[in-house]
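Every protein chain but one is kept in place in this view of the complex.
Chains here go by letter, A and B, matching the order in which they are written, and residues are numbered from 1 within each.
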Amino acid sequence: MPSRRRTLLKVIILGDSGVGKTSLMNQYVNKKFSNQYKATIGADFLTKEVHFEDRLFTLQIWDTAGQERFQSLGVAFYRGADCCVLVYDVNSAKSFENLNNWRDEFLIQASPSDPENFPFVVIGNKIDVDGGNSRVVSEKKARAWCASKGNIPYYETSAKEGTNVEDAFLCITKDAMKSGEEEEMYLPDTIDVGTSNTQRSSGCEC
Amino acid sequence: MATPGNKSINAKLVLLGDVGAGKSSLVLRFVKDQFVEFQESTIGAAFFSQTLAVNDATVKFEIWDTAGQERYHSLAPMYYRGAAAAIIVFDVTNQASFERAKKWVQELLAQGNPNMVMALAGNKSDLLDARKVTAEEAETYAQENSLFFMETSAKTAANVKEIFYEIAKRLPRVQPTENPTGMVLPDRSMDRAVSASCCA
């Protein structure tokens, strides 16, 4: 008997290659090894359980390859995504500029029912590189962009700093839950011959 | 056994509630005086009948023990349509099941018949240490929504007969003129006509 409802959320991680998505994910999911087939199939898959408010969430994390050659798989990969994490490297202006493209591309390929309110989160990674001296994208600039895109929550992190990543995922879990709210989905048909009620009847296939 | 002046009433009664709240256990305790610690999940809906004598009447309950599984939710109207009474069951050690029970109450109030006798059963009252939902909370909710509330334990049998008695007492003594269970009896000739044209 379930005392807690369990919910599965599909989370897509997007961003240029080299921004550190994979080590971020490995750190978050506490994996010891890194995977080998992102190059072949275009994504690595990780599972993470998150506890929040007496509910249990399983995050199915799609850590995508970020390369153009897997672009055509977007529709299949993004299908049914509950939320999306955009990652850039604070030391790479290009990776920040590309966030726009990643977000747009995602919305086109995933075509969620409510694009304005689709849950995103932005993570600025590698803040500790070179003591912060090679940083080119300021936090202010990043936050401004996020605000302009519908108030996307923003987090900064580094390889050593784990808690911000946890916060980012907790945030996106909450946002995904809000947007996921419960309209009755499953309405099966019954073959109902002879009653006066309005059950959908598919007719008799003899 | 109807004695002179003693009314005989047929009452369709439906049990609704979250998975694991204890609907089947309550019914089994009431009808067969049995209890099993790990009761299997109900599939579809199980049917039982049990007769109770109250002061002025003999009530024959026709009980539908519905499955709490999510997939049956949209089909529930089939079971509660035309019911004279409903017991909405929740598990006092499970807050979520109480929330679910409230949804059932709202659904019944919105769709059911206005004369339906509704009872809210806070089950597993024997699990003293694990309690999450207080009696006060449930009692308040019941009063606000015109149902009565009882804490039950199918395991110890506490309040099981009582909740059915209370329902029996509250059932209207004047029966509606249609078939009391609210079910339309099939017209045999219509069946033949229907199946002939439908499967032709």
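Operating definition for what follows: a contact is a pair of C-beta atoms (placed from the backbone, for glycine too) under 8 Å apart; a residue touches a chain by one contact, two chains touch by 3 or more.
Everything below uses one rule, namely that contacts and distances are computed from a predicted model.
**Student:** Among "Geranylgeranyl transferase type-2 subunit beta", "Iron-sulfur cluster assembly protein", "Vacuolar fusion protein MON1 homolog" or "Proteasome alpha-type subunits domain-containing protein", go ahead and choose the protein name stored in UniProt for the chain not displayed.
**Tutor:** UniProt lists the chain left out of the view as "Vacuolar fusion protein MON1 homolog".
**Student:** Even though one chain is hidden, which residues of chain A still touch it in the full complex?
**Tutor:** Given the touch definition above, chain A has residues 2, 5-8, 10, 25-26, 29-33, 35-37, 40-49, 58-62, 68-69, 71-73, 76-77, 79-82, 98, 101-102, 104-105, 108, 113, 180, 185-195, 197, 199-202, 204-206 touching the missing chain.
**Student:** Take the complete complex as the reference. Which residues in chain B touch the chain that isn't displayed?
**Tutor:** On the side of chain B, residues 19, 24, 28, 40-48, 67, 69-72, 75, 78, 181, 183-186, 188, 191-192, 194-196, 198-200 touch the unshown chain.
Quick note on the criterion: only the chains that are shown with their structure count from here on.
**Student:** Need the CA-centroid distance for the pair chain A / chain B, whole Å please.
**Tutor:** 43
**Student:** What residues on chain A touch chain B, complex-wise?
**Tutor:** Its residues touching chain B are 1-5, 54, 184, 186-188, 190, 193-197, 204, 206.
**Student:** Name, in rising order, each residue of chain B that touches chain A in their complex.
**Tutor:** 19-20, 70-71, 73-75, 77, 81, 94-96, 184, 186, 190-191, 194, 198-200
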